[in-house]
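Worksheet: the structure to be examined is printed underneath.
A single protein chain has been removed from this complex, and every other one stays in its place.
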Amino acid sequence: MASSFGDLFRVSTFGESHCRGVGAVVDGCPAGMALTEADIQPQLSRRRPGQSSITTHRDEEDRVEIFSGTEGGKTLGTPIMLLVQNTDQRPGDYGEMRSIPRPSHADYTYQIKYGIHAASGGGRASARESIGRVAAGAIAEKWLRLRYGVEIVAWVSAVGHIAMPQPDLSCMSRDRVDAHITRCPHPESASRMQQLIEELRAAKDSTGGIVNCLCRQVPAGLGEPVFDKLEARLAQAMLSIPATKGFDIGSGFAGISLRGSRHNDPFVSKGQRLGTLTNNSGGVQGGISNGEDIVFRVAFKPVATIGLPQETVDFDGSPATLSAKGRHDPCVVPRAVPIVEAMAALVLMDMALQQRAHEQ
Amino acid sequence: MASSFGDLFRVSTFGESHCRGVGAVVDGCPAGMALTEADIQPQLSRRRPGQSSITTHRDEEDRVEIFSGTEGGKTLGTPIMLLVQNTDQRPGDYGEMRSIPRPSHADYTYQIKYGIHAASGGGRASARESIGRVAAGAIAEKWLRLRYGVEIVAWVSAVGHIAMPQPDLSCMSRDRVDAHITRCPHPESASRMQQLIEELRAAKDSTGGIVNCLCRQVPAGLGEPVFDKLEARLAQAMLSIPATKGFDIGSGFAGISLRGSRHNDPFVSKGQRLGTLTNNSGGVQGGISNGEDIVFRVAFKPVATIGLPQETVDFDGSPATLSAKGRHDPCVVPRAVPIVEAMAALVLMDMALQQRAHEQ
Amino acid sequence: MASSFGDLFRVSTFGESHCRGVGAVVDGCPAGMALTEADIQPQLSRRRPGQSSITTHRDEEDRVEIFSGTEGGKTLGTPIMLLVQNTDQRPGDYGEMRSIPRPSHADYTYQIKYGIHAASGGGRASARESIGRVAAGAIAEKWLRLRYGVEIVAWVSAVGHIAMPQPDLSCMSRDRVDAHITRCPHPESASRMQQLIEELRAAKDSTGGIVNCLCRQVPAGLGEPVFDKLEARLAQAMLSIPATKGFDIGSGFAGISLRGSRHNDPFVSKGQRLGTLTNNSGGVQGGISNGEDIVFRVAFKPVATIGLPQETVDFDGSPATLSAKGRHDPCVVPRAVPIVEAMAALVLMDMALQQRAHEQ
Partner (left out) sequence: MASSFGDLFRVSTFGESHCRGVGAVVDGCPAGMALTEADIQPQLSRRRPGQSSITTHRDEEDRVEIFSGTEGGKTLGTPIMLLVQNTDQRPGDYGEMRSIPRPSHADYTYQIKYGIHAASGGGRASARESIGRVAAGAIAEKWLRLRYGVEIVAWVSAVGHIAMPQPDLSCMSRDRVDAHITRCPHPESASRMQQLIEELRAAKDSTGGIVNCLCRQVPAGLGEPVFDKLEARLAQAMLSIPATKGFDIGSGFAGISLRGSRHNDPFVSKGQRLGTLTNNSGGVQGGISNGEDIVFRVAFKPVATIGLPQETVDFDGSPATLSAKGRHDPCVVPRAVPIVEAMAALVLMDMALQQRAHEQ
């Protein structure tokens, strides 16, 4: 189960790679917000493959339709069903993979778990599942922006061994991120990343990378002790994205070797509220947002589906060689950017509604 | 809210640092399992402060009592209430902290969220909250061990800048971990860690560290697509532990720079099942356990409460200097070991019951 | 919120009366069950208006499509999205009702709750919402039948003041129920009910009724103490159907005046299991099924939308007379029969999976 996320803004996604459609039902969006497909489509288009020379060319428009929950362009407070019809249903493409589970992919574990697996292998592990998340995330993001001015921007900070230098967060924006097809906002690093990706495509190999995310203007007080700490929900959200292997927030893994006297963020007065001088906490203290920027990183492993032949075994345990057919992304992180943003929005939205429910 | 964790093995913890008691209600434990306090106390005792020269001396026995849910030493299938009475209730100790929020602690965010905060500051952010988790985790662990032979071992792999070398996982055990008070199973590293901790104690400063965790004999098929992927729930569970800043699984952050051809885990035949030759996946593929060892890491930040004076502001925004009174752990990671194990057990238990519910 | 029902077999319905479509996402159906639209359509057709001279004529086919979760006619264990496209979208029909809330309908309360209401008035209170339930219920019913042989039959036992005599439950079947358009299996009562309904249609008035439900072959042990007692979940499920006002199980309201010595169901040996001689318990004891027939009743109020002029006030509080336009059912209970069956199936399915999760 667990195709649902969130308690008060609950998103239930559906759809496999090659069924009739994919999408989501969003329950818990407050009524009266202006909402049409035009609010959702841009993020879906950013997620779509085939946007550039470095991503796969599966030719689908990913056109979203709102089936319920709005009338006259406004939300009714009722479930919003978002559907993207699959136009490219070709289960036949996956012939060889039916009998040979792809290494480091979901084919084997789905078969073990369910006793059956979709022709396309992983089924729900398909990247197309994220369409529902991104569509739902766009709704959450709009509400958060209108209500609190929240801004969420993610970008690619590393591809393979190439990492960009620490950026100035104050001028980070989606425009800057989208200025390069790698979605790395540091032009020189971006060029090197692109070159690496093209080399790997030629070599029929792949690599991983890191997506960073920044959430501005998040009100203080979001996050629920103790199991729904804001960083805990963000961690769950990010590790639920296919191909992710790690998450850290604020100083993260690098912060462990600092001394407390250096790592602690001293409080300072910032107008009506307290702020912090530094932000090693990443905007969260004790699991609750403190009003500072929320900053975190997500690690993506190298893409599992590669064209290079791999020595493995088939479902029966007999030796086999697998070479993935067709074109595959050598690196998914540029396309993962809007997914990370969407999941961040879903977490913040749910926590914002939780706080409204209980605040004095 | 969210003082509950799990859907089918649900743990609801309660208690602040200085109230009458802390503990948990465990709902969903299958009936008929032998269970007494003796199954729970050992892990609680491993968690307890005051065990060695390098941890704080708060003199409480942390004696757990089972108040309900068992009869004649067997579980009834009904809620198990676990209580540890607080014997050391001294809210008065925290006088200065009432008016000055501790930097990088939960005092400020609790005040903002609730409009009130416990005398002890963070309230539920207190380390004593983890007593309920550890007690509940011991129950989950026992069931998993009896049913599947699951073994969970965590250890300290880094303290500050000192990291132990990659260990041989096959001989990792709690005995080896507990052989040194740092809970680092590499003696030479352990000695250096201990020395660092003692230096920091003398300097009234603190540092962070890393806890690694290994889960053996986890059956394949656990983990629920898409939002309750096994790594997603583990990430939530670990980031819900106080002072954590990061989580990664398998190859984790280090794996991003590998090529797919090198990172993929080829399948091999292992008797009746398929296994993998390498384990960059960390035992999870597509969010579902594959039968290999589950291995992950958790990053802990430097302890926020330090004796060194810190320049900060009080709740009103006026400049203030804070120096924490009393003795404080310079490094929590040795004591975090059983908490990490407990949270891993809670995740695996919940996922195991989920799988029982839905399997064909 | 709460457009979702169930914890382990979770149905999330969506759709208003006049949006693009209505339906449901079903998460938690075990994998490997044969399932096509043909398994679902019959119950939807039984629910559909326009089946006979005594129900409304809204000319929609209610043709269900499975959008996800199956492949090759088998369930994958993943979310099943069921969609019925609305072909009759005429929000304009409801002009007068926009300004005058219909007495005893949901128009007013939706406006108060959401600050907005759908052109069709109640929005989610529309009878069309039940399409998603019935479709999902058909899936649950199939699984329960295949796994345990469960049979669920509901029927009309009263319309207005006309009540049928106590039937012989052993020969109750859907065929017998459907033999008459009132879905009352007692021919003489059925004729009188039909006559009453036709009189009320002519008089532009309406009435209520009672639906009884019988669940056979339900395994003992289903139902979760204490808040998810089987009767508690059934009560919630039934009272969630539009226009319901009451629920009772077994001896129900009539049983309160009996003496315990007369009301208690003595145990008897029934082959391998214990059974009871009488069934005042209605198949449930202590909230848990005991293996006997589950029998309960659901009360439906008179239909609120009537053609007769009603003296009321508009949203501004000014006196107004409302006469509903168009044709309206004078009595919904015949069409409620498959909805009651569906909700019973959803409860039993969820409880069956709960029991699988936790049984020893």
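Think of it as A, B and C in the order they're written, each chain with its own count starting at 1.
Convention: a contact is a pair of C-beta atoms (placed from the backbone, for glycine too) under 8 Å apart; a residue touches a chain by one contact, two chains touch by 3 or more.
In this text, all values refer to a predicted model and were calculated from it rather than measured experimentally.
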Positions on chain A where the hidden chain makes contact: 7-8, 28, 30-32, 77-78, 225, 353-354, 356-360
Residues of chain C in contact with the chain not shown: 1-5, 13, 101, 103-110, 112-115, 122-125, 129, 158, 160-161, 200, 205-210, 220-221, 223-229, 231-240, 242, 244-253, 255-269, 274, 276, 280-282, 284-291, 299-306, 308, 310-313, 315, 317-318, 330, 354-355, 358-360
Sites on chain B contacted by the missing partner chain, in the whole complex: 1-4, 8, 10, 12-16, 18-23, 25, 27-28, 31-32, 65-71, 74, 76-81, 83, 91, 113-119, 123-124
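By our rule, only the chains that are shown with their structure count from here on.
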CA centroid of chain B to CA centroid of chain C, Å: 46
CA centroid of chain A to CA centroid of chain B, Å: 26
Interchain centroid distance [CA atoms averaged], chain A/chain C, Å: 39
Chain A: positions in contact with at least two other chains: 1-4, 13, 113-115, 123-124
